[in-house]
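Left out: one protein chain. Kept in place: all the others.
Note that the chains are named A, B and C in the order they appear, and that numbering of residues resets to 1 at the start of each chain.
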Amino acid sequence: MSPVITMGPFHPALEEPYKIDVVCEGEHVTDASIRVGFNFRAIEWLAERKNYTADIALFEHVCGICSNVHTLCLSRAIETLAGIEVPERAQYIRVVVAEAERLHSHLLWAGIACELIGFETLFMACFGLREKIMDVLEAISGNRVNYAMNRPGGVNRDIADPGAVLAAVRAIADATSKQLIPVLTTDATVRARCAGVGVLTRADAIAYGAVGPTARASGLPQDIRASAPYEAYDRLLFEVPVRQEGDVFARVVVRALEILESCRIIEQAIEQMPAGPFRGDDYPKVPAGEVCSRIEGPRGEVFYYVASDGSDTPTRVRVRTPTFANMPTARPMVLGQTFADVPLIQASLDPCYSCTDR
Amino acid sequence: MTVVRGLISLLVFPGALFALPAGWFMMWLQRKINARAQGRIGPPFFQPFFDFVKLLAKEPVVRPRLQGFLMTVLPLAAVASTLGAIALLPVFPKAGGFSGDLVLLVSLIEVGPLCAVLGGFVSRSLYGGIGASREAVLTLAYNVPFLIALFALVASAGSFSLAGVALAAAWPVRVLALIALVACIPVKLHLNPFSAASAEQEIYAGSTTEYDGPRLALWELAHALEWVALTGLVASLAFPVADAAWPVRVVVFVAVSVALVVVLSFAAASTARLKLAQTARWFLLCGSGIALSALVVAFVRL
Amino acid sequence: MDAESILHMLDVESAAEHRTDGWWVDVPDLDVRGLATLMRTREVRFVTLTGTPDTAGGYRLIYHWDADGALLNIATTVSAGCIASIADIWPAADWVERELRDYYALVFEGRAETPTLMLLEGDEPGLFSRTSAAGREIDPAVTARDAAEAERKES
Partner (left out) sequence: MNILNIITGNVARGPQTVRFPGREAPAAAYRGSVTMDAAKCLACGICDYVCVSRAIAVTPGAASCEWTYDPGRCTYCGRCVDHCPVAAVTQAGDRGDSYARSGAQRATVTVPYPACPQCGRPAMPYNEAVLGAAFGDVSAELRERIHLCERCRRRATTAALKANFGAAAETGRSDDGR
């Protein structure tokens, strides 16, 4: 008898509703199927009925954790379509906010991964660090999660106190390199839970279209920030960490190294940031046409397609969130693994179901 | 061992009157240490007691009669047997005990996990069942070093009585055997890194998932008593103060037990949870290795 | 493999247009499966598939590919409401095909089954293209039964 164990839609390992039916033989997983759609809000349909300014606020709410990537990607799509130049200062501010969001997202993920392997002390340490970057984001934008920073043609707010951002980021880089990374990479119990678990081969990563840290941990060096630089990324030095193993441990290491890279990027951006205007015209005139826009979110490539008929309302907005691409890879990852690893494996993708469901 | 003395050790010390508050205190201490290690405040002093009273006051879910009966009897049996085990602890090595009480103690300690396994299965919950099977596998695994270690002590002391073991076991054997015994405690108490049987992120509360109200309160009670029984066993074997007055013995017993709680709590706070297979492998290789070395030392000495 | 070589292999170089957001090409009678196989062998990453209603009552499908970091958008038109599935060649396309069925009731031929992705099991596909009997669009938040009820009350 192989029992089907249902995880979700409500389960202590998941922050959001989704369902994974796991077929087990003993403790080993022989099959798995994933159900999403519990959070479906038809945001793409709504977007076709609201003007561009309201749409940016609408897409801010696709996700609670990576809200900035959605407004940034949509703003960039509108700018490309309307031919708007973004002032240089705004480009740097966008980079700072985007990387701060990556820090916050990766630290949140690291904490949850620790919690799933029962390592509560490390979970608290990660969330303590995350609190620092949340404070920075609140100081910049006035809110902890939905930053409302981007508008077509610039950003809504200036960074009033770059020194405080720099200090917080340095503290995070310091704690990450001195405390978090050594524990995550050398602790015997963490290694025992993560190394060799949930392997996604390079071939599977390509076939399933994996993006972001998931792809990079499987040996695919893809990063939109490097391959098609946007905003100020072409003027900033950073590395794209890639690992070949494809297991949970590789994904832990990739994200941990990305935390350090993000700190590096923010430091450079704050130092290079020129003075000047940071926002453009209030109402962009969007001509008829269609455009694609891609940026590298914390979880991977965010893709927007916007079609316009020249009015103040788009005719179609299509969003492909990173989790939408990454989530199906959970199936090849869990096959043959033990049931105890399933929560950790699905979490190692850094899944965001509200993003996926839209 | 007179009847009066037996009753006193069952009901007063180290039995119910002492063990209940002591168990709650140890649970509180573990949670408090865990919280402080994580930079949190932690629960108030009476929290485990409040939890117990709150659960007792809740109206239980109506169940089929046989299932309801079993789900009440099994935790009760766990409470009773653990209390019996505590009563046998050789806190006063010279005062009581009988030949072979070690065997009785071991079997009483084993009743608790056995009840948990059965309790998980009779609750007819998928997660309860998985928790129960994990509990069963782990019980098998840790009992290998647990029994070998005790046997090493017996071999060294040449006696199957707890008092004899406490007084006569050779120190090299004793240290090795106690290390093996201490390593077994986290499995029984569901503490990291050996807490696979109650991994909430995977299987909710494991074998007690379906338990509620007074029935869950009984499990909590059994759990609190297990704390006292297991730390007490190690404490009474580690520091047998044969010649001192009884208050000194009590103080030493309590102090060593609490010190053990502190050590176990910090160990739990600084580790992640190992998987079932990894836990079992650890006990069959490392745990048994330590216990076997104790046994070898015991026989070489003989 | 870079985008220009792919366009050359597809023999649509002349029709392709290079814009700031990547290459765009319209291929009305696109051999979707042939394209998918070519991309799979050349390791050109499948980004996603966009479906959008066109003015002629059909649907415009845009296959987005990532060729060495450059975006390659190959569009085709679906007038009969069905097109070949590429989910067996690209597992990455599985979810997006299911989603397009949910939104516009598009049929992807060659799939063993197309379960719902965003909708509940057994829901009518074509959520975004639902219109009432009077020709008005229906809010996706309103169930089909509620919409029929409201219409009956009005009339």
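One rule holds in what follows: contacts are C-beta pairs under 8 Å (C-beta built on N, C-alpha and C of every residue); 3 or more make two chains touch, one makes a residue touch a chain.
The shown structure was predicted, so the numbers you read here are calculated from the model rather than taken from an experiment.
The missing chain, though absent from the view, touches A, B when the full complex is examined.
Only one of A:39, A:156 or A:315 touches the absent chain when the whole complex is considered: A:156. The residue touching the chain not shown here, chosen from A:25, A:85, A:138 or A:174, is A:138. Annotation for chain A: contacts to the undisplayed chain at residues 50-51, 53-58, 60-61, 121-122, 124-125, 128, 135, 138-143, 146, 148, 151, 156-157, 160, 179, 182-183, 186-187, 282. With the whole complex as reference, residues 35-42, 266, 269-271 of chain B touch the missing chain.
Rule of thumb we're sticking to: only the chains that are shown with their structure count from here on.
Taken as a contact graph, the chains are arranged in an open line, each linked only to its neighbours along the path.
Averaging C-alpha coordinates per chain places the centre of chain A 45 Å away from that of chain B. Chain geometry summary: the mean Cα position of chain B and that of chain C are 61 Å apart. Put simply, chain A touches chain B in their complex at residues 3, 5, 12-13, 27, 114-125, 128, 187, 189-190, 192-193, 338-343.
The touching residues of chain B, when paired with chain A in their complex, are 34, 37-40, 126, 130, 192-193, 195-196, 199-202, 204, 269-278.
Remark: chain A residues 36-37, 40, 42, 44-45, 80, 206-209, 222, 224, 227-228, 291-294, 301, 303, 305, 307, 315-316, 318, 320, 324-325, 327-328, 357 touch chain C in the complex.
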